[in-house]
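A single protein chain has been omitted from the complex, and every remaining protein chain is retained in its original position.
Chains: A and B, in written order; residue numbering restarts at 1 for each.
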Amino acid sequence: MDILNTLVLLANFVIVPAVTYGSQLALGALGVTLIYGILRFSNFAHGDTMAFGTMVTVLVTWMLQSWGVSLGPVPTALLALPFGIAVTAGLVLWTDRVVYRFYRKQKAKPVILVIVSMGVMFVMNGLVRFIIGPDDQNFADGARFLIGAREFKEMTGLKEGLAIKASQGLTVLTAVIVVALLFWFLNHTRTGKSMRAYSDNEDLALLSGINPERVVAVTWIIVAALATVAGVLYGLDKSFKPFTYFQLLLPIFAAAIVGGLGSPLGAIAGGFVIAFSEVTITYAWKKAAAYLLPADMAPDGLLQLLAVDYKFAVSFVILVVVLLFKPTGLFKGKSV
Amino acid sequence: MNDTVKTIGLFGLVALAILFTGLSQSWNAALGILNMGLISAIMAMGVNLQWGFAGLFNVGIMGFVGLGGLATVLVSMPPVPAAWAAGGYDVWEALFVGALSLAAVILIRKRMKPGNLRALVTWVLLIAGFSIYRELFDPARDAIEKVNPALEGYLGGLGLPILLAWPVGGLLAAGAAWVIGKTALGLRSDYLAIATLGIAEIIIAIMKNEDWLARGVKNVNGLPRPLPYEIDLQADPSFVEKAASFGLDPVTASTLYVKLGYSIMFTVVLVIILFLMQRSLHSPWGRMMRAIRDNEDAARAMGKDVTRRHLQIFILGSAICGLAGAMMTTLDGQLTPGTYQPLRYTFLIWVMVIVGGSGNNLGSVLGGFLIWFLWVQVEPFGRWLMELITMGMEPGNALREHLLASAAHMRLLTMGLVMLLMLRFSPRGLLPEK
């Protein structure tokens, strides 16, 4: 019984949150890794691209809500999501045209593009704050829980409850669908294969007649979609605040690098590695230990390795350790 | 000749802008811009040293600036004896144990052959070290934080003059830079960027959460000053008399006196650093650094120890940022960890370096002043602009209200635009490297 209770406890406080957060990070890291693979720079504006996409979705959601549109138990935001993606895709394509293309033509060094992306980050960040303000925004509606803790306890007769929020279920489901679509696209369509070819060997892609500008445009569109989906899911699960999205940059980059920059599979793995480490290291294991250990050995401390405020430190330490021991990441990424 | 004219012209322009602020807004505001401009210029020089001279991409400036701020508390605040008695020594003992076990791990990894045994010893050391550390640390921390939590709840500082905190801030930053540099400098530039970004967040997180150290988000107010207090000046009859002879009322005169005092102190620091930087730029050392930056492989092939040089310059640049951070906190008179934000303390400095002209010290100084001026003045300008735009709309119109309320966020937008335009049309900055 105690073992079952422990498992439920862990599922509730570690596994479910980590899987959710991992899915969100994986989607974010996929965007970063695609830009890196195709355009060959680390895009510092990615967090703010997520914020922008989410903002558009939030605005459209509010509009739909004011019209009385509702999807029942499913958040209205899902209906608004395609608009968010479309507007964000428009914005990044426009940014590419007026900003990045110039440097691409010049064959500028990657670090210059990183600096340029810092400028874009400023502009996007300002834009988002300008339009929606710097505060927390709530746009979630629909059902709150798939399973409530009380229901679960009544159902199973266990002492511990397992609560799964609707947003958590939605996150995982959406992430699985998006990732499946992405991999199908990359591995089975002509355009997707041309993207992989371009990422693998730019010059030879040119010699095969692949149009680089088209590859780049398709990449931006996909990245806009991934960023918006990741941002909206994160926003539904927690809340939407522009600055938080900027701060997500660190765990997202950590995930992409840990997995191996340029490797989509790596981005996903990295997302989960980072999420699980963050959650397990900042979780207080006292209760779990109390179940498993005999009563007289129960610990008096919280058994929390690090306070939640230090979760950045976790991504960072994992990042450094991986870089020191496996510089190209878990799944061999590119090293330019 | 032409260059000199341009340099003088651009600096003249900045001086005029500050003077204009003084005349049209207030001298208090003008001196405020000047003081932060001086500090920004020093930070920009630090970053320029790393990026402009060595091509090192540091986006963790905020962390080093924060460490400088921490130094002011640790050096200048009076110690809290009750807190020390409650757990001060235990905290340091715990930290010492923690550091010792880390050192042991590093030593083991260097000395022992790779294999299962080494892995086992590493893990045992790590886990044991961490457990002992927590066992010692947690109660000591709690005890300290219980001591008069409303006002103290921390160990306090050394009670030394605050000016001493400036070099100490530089040293703290240098120490952190050494650790980062040792681990991340051999890696690719993007990785260094992410590593520095991460460490900056961690440093700020520590400053926010370790209340025993510097009260965390409860802030440390009332830092000692290197200059007299306005109240004391106003109470001093000879000062009041002097002020009157300039036609100033005592309150204005005292604030201006203090601000001007800071301006002079900061200018002295700026001039010293600028002088040293210019000297080193034109020394064989500076030439070597630039040779390394322009062609790392060739320099390596010529037998230069590139990684070592990079470490050196990374530490120096970060130390300058730490120094500037200490100066800034001294100027503020309080340490407020909650206000450290990367856009303001890291990326804004980058805008300064890019706009000023990377690789040129005078350029960084110019960029520091200019961008700081913009940063401050964009807000009133934005409000004015929004008022102009919304003039035709009725009061109470939702869009109008929104636009007026959002004017404050014009700053980031403007900074981004300035940076992008500069990178596009004048990538070498206002005062390019020669």
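Annotations for the structure displayed:
Heads up, the rule we're going with is that a residue touches a chain if its C-beta (ideal position, glycine included) is under 8 Å from a C-beta of that chain, and two chains touch if they have at least 3 such contacts.
Basically, contacts and distances are computed from a predicted model.
This complex has a chain not shown, and the name its UniProt record holds, of "Oxidase", "ABC transporter ATP-binding protein", "Protein-glutamate O-methyltransferase CheR" or "Lactate utilization protein", is "ABC transporter ATP-binding protein". Counted over the whole complex, the shown chains touched by the missing one are A. Looking at A:V98, A:M155, A:L204 or A:V308, the residue that reaches the missing chain in the full complex is A:L204.
Across the entire complex, the residue among A:R40, A:K109, A:K153 or A:R196 in touch with the chain not shown is A:R196. Residues 190, 193-194, 196-197, 200-201, 203-211 are the ones on subunit A that touch the missing chain.
What we mean here is this: only the chains that are shown with their structure count from here on.
Between subunit A and subunit B, the centres computed from C-alpha atoms are 30 Å apart.
Within the complex formed with subunit B, the residues of subunit A that make contact are 41-42, 44, 99, 102, 110-112, 114-116, 118-127, 129-131, 133-134, 243, 246-247, 249-250, 253-254, 257, 261, 301, 305, 307, 309-310, 312-313, 315-316, 319-320, 323-324, 327, 335-336. The part of subunit B that touches subunit A in the complex is made up of residues 55, 57, 59, 130, 134, 138, 183-184, 187-191, 193-195, 197-199, 201-202, 205, 208-209, 341-343, 347, 350-351, 354, 405-406, 409-417, 419-420, 423-424, 427.
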